[in-house]
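To keep things clear, I will list the structure first and then write my remarks on it.
Heads up, one of the protein chains got dropped from this complex, but the rest are sitting where they should.
== subunit A ==
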Amino acid sequence: MLKLVGGGGGQHWACSVAGTGLGGKEAAFEVARPRYQEEAGCRGHGWGSAGISDSAPGAGMLPAGAAGRARGGQSAEERGEPVGEGEERRARHPPAPALRLLNRKPQGGSGEIKTPENDLQRGRLSRGPRAAAPAPGMGDRGGRPEHSATHAPGAPADAGAAAVNGLLHNGFHPPPVQPPRLCSRGPAGGGDAAPPRLPLLPELQPQPPPPQHDSPAKKCRLRRRMDSGRKNRPPFPWFGMDIGGTLVKLVYFEPKDITAEEEQEEVENLKSIRKYLTSNTAYGKTGIRDVHLELKNLTMCGRKGNLHFIRFPSCAMHRFIQMGSEKNFSSLHTTLCATGGGAFKFEKDFRMIADLQLHKLDELDCLIQGLLYVDSVGFNGKPECYYFENPTNPELCQKKPYCLDNPYPMLLVNMGSGVSILAVYSKDNYKRVTGTSLGGGTFLGLCCLLTGCETFEEALEMAAKGDSTNVDKLVKDIYGGDYERFGLQGSAVASSFGNMMSKEKRDSISKEDLARATLVTITNNIGSIARMCALNENIDRVVFVGNFLRINMVSMKLLAYAMDFWSKGQLKALFLEHEGYFGAVGALLELFKMTDDQ
């Protein structure tokens, strides 16, 4: 989006804006604007010398933006009157586990926390301290041997971890109770008023800020927190987000125990978000709330309410961020707990466009914590976990509840766009065993190419009607019956898509059959790899999760069958009702945890 390389500060300004103007892309301007504003803010504080020249054109240009006025003003205000953000920044730093230090060190040392995106962009050369900081999430690990490989297998999309979230992943930022007119000015300058929550090594601290005075924004936030009297609770809204390769999973906690006083104090923004999310089941063209998954009457972090499960395609991420910007989401809550690869990929956009700080979280941690949590609270009185009884007998095969009270060890197979396989030995002792690139993304991708369908639902619908045995070559197609030497049944698939080697058969095949074969192929393959991992790890419970299983009974039953059949009953396939949402739930739990840690 920001295409031009800025040299010095002033030049950079001109370039950025010019670039967006010329680019003509819708989003470009939007991206540019907050960046401009942010940089302005930062320079104002961090590099006072550069700030002055920057600020002039910046201030002049900003109002051109749609939502620019308030922000522009705010930036200007902050530049004019630097607030005590140094301390506040400190406060926003997360607990500092060892892994994170490395990532954070160079950035923390630079003393500016608002501009890692600059490192991602070109401006780095002109700015010493920032240039030194590796771009989080972008830096290539030099140690990879297949660094230059043109292809590389098996890194699942949603395999993830977030040790890179070095900077700025604030726990939460109490939204102001005051009218947004004042409060909204805070965040751009990083003036979130949360007190330091975590001890940080001194050398990792941002540079001492310039003299500070309490800004009106800070004051209002402080007041709000005191009003609420709930020190160990993050402010609303409570979100957890998991940005995968294909789908974004969002969980939203809707408090149902709001007192009248609270209701009255609830800012418009917050209220409208709550109303919008809870009164609709579809958002825009692609956002969907899985109403049937809603967890009712849940107590989370001392509040009673409902947990909502929302998803939308990752390609709508930019629209989502845009919306966050338009709704001025940052005025409520400048950080958002997010996991999944997108937490890294879109971090910059969140910050620049919507002025939101992502608290990036390790996706495997989130997955496991979320899973354990949801299982522990149950599914509105019903069990979360289930299995299939008589998996090898289609007539008698049926879903049965399973008690996962003592889940360890378990092999956790997370099937998103790609697949990650984890061996979980306890709440926080797990390892990623392997992964495969043949996952949900492959199913949908191939289906789209083969059948022209466009959505997962469509693909599954077709698959449900199809017959894969027209597409696949079975053992009996080759041997005329069972292959007894190896104990293979004639009905076993010998070669997926094997019949499609013949032109006649290709010409007469139906889309439904192709969709079914794709589904069966991918599913069986995952099953096969999972089974081998279970054997290698000596684990007999295999828990399948991930959105590949959403509305996908065919795959679930196939997996149940495959686990049982090939292991001669030794392995059990388990499933969970909220299959794809655990990462997002885990992210939400992190939000509370940060508060608890305090």
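Everything below uses one rule, namely that contacts are C-beta pairs under 8 Å (C-beta built on N, C-alpha and C of every residue); 3 or more make two chains touch, one makes a residue touch a chain; residues count from 1.
Convention: contacts and distances are computed from a predicted model.
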- Query: What is the protein name, per UniProt, of the chain that does not appear here: "Notchless protein homolog 1", "4'-phosphopantetheine phosphatase", "AP complex subunit beta" or "F-BOX/TPR REPEAT PROTEIN POF3"?
  - Reply: "4'-phosphopantetheine phosphatase"
- Note on the structure: Where A:233, A:289 or A:473 are the choices, the one touching the absent chain is A:473
- Query: Among A:357, A:414, A:434 or A:547, which one is in touch with the chain left out?
  - Reply: A:434
- Contact with the hidden chain (one of A:392, A:426, A:536 or A:570): A:536
- Note on the structure: subunit A residues touching the chain left out here are 99, 103, 135, 137-141, 143-144, 146-164, 244-246, 315, 340-342, 344-348, 362, 416-418, 432, 434, 436-442, 444-450, 452, 454, 471-473, 478-480, 485-488, 492-501, 503, 506, 514, 521, 524-525, 528-529, 532-533, 535-536
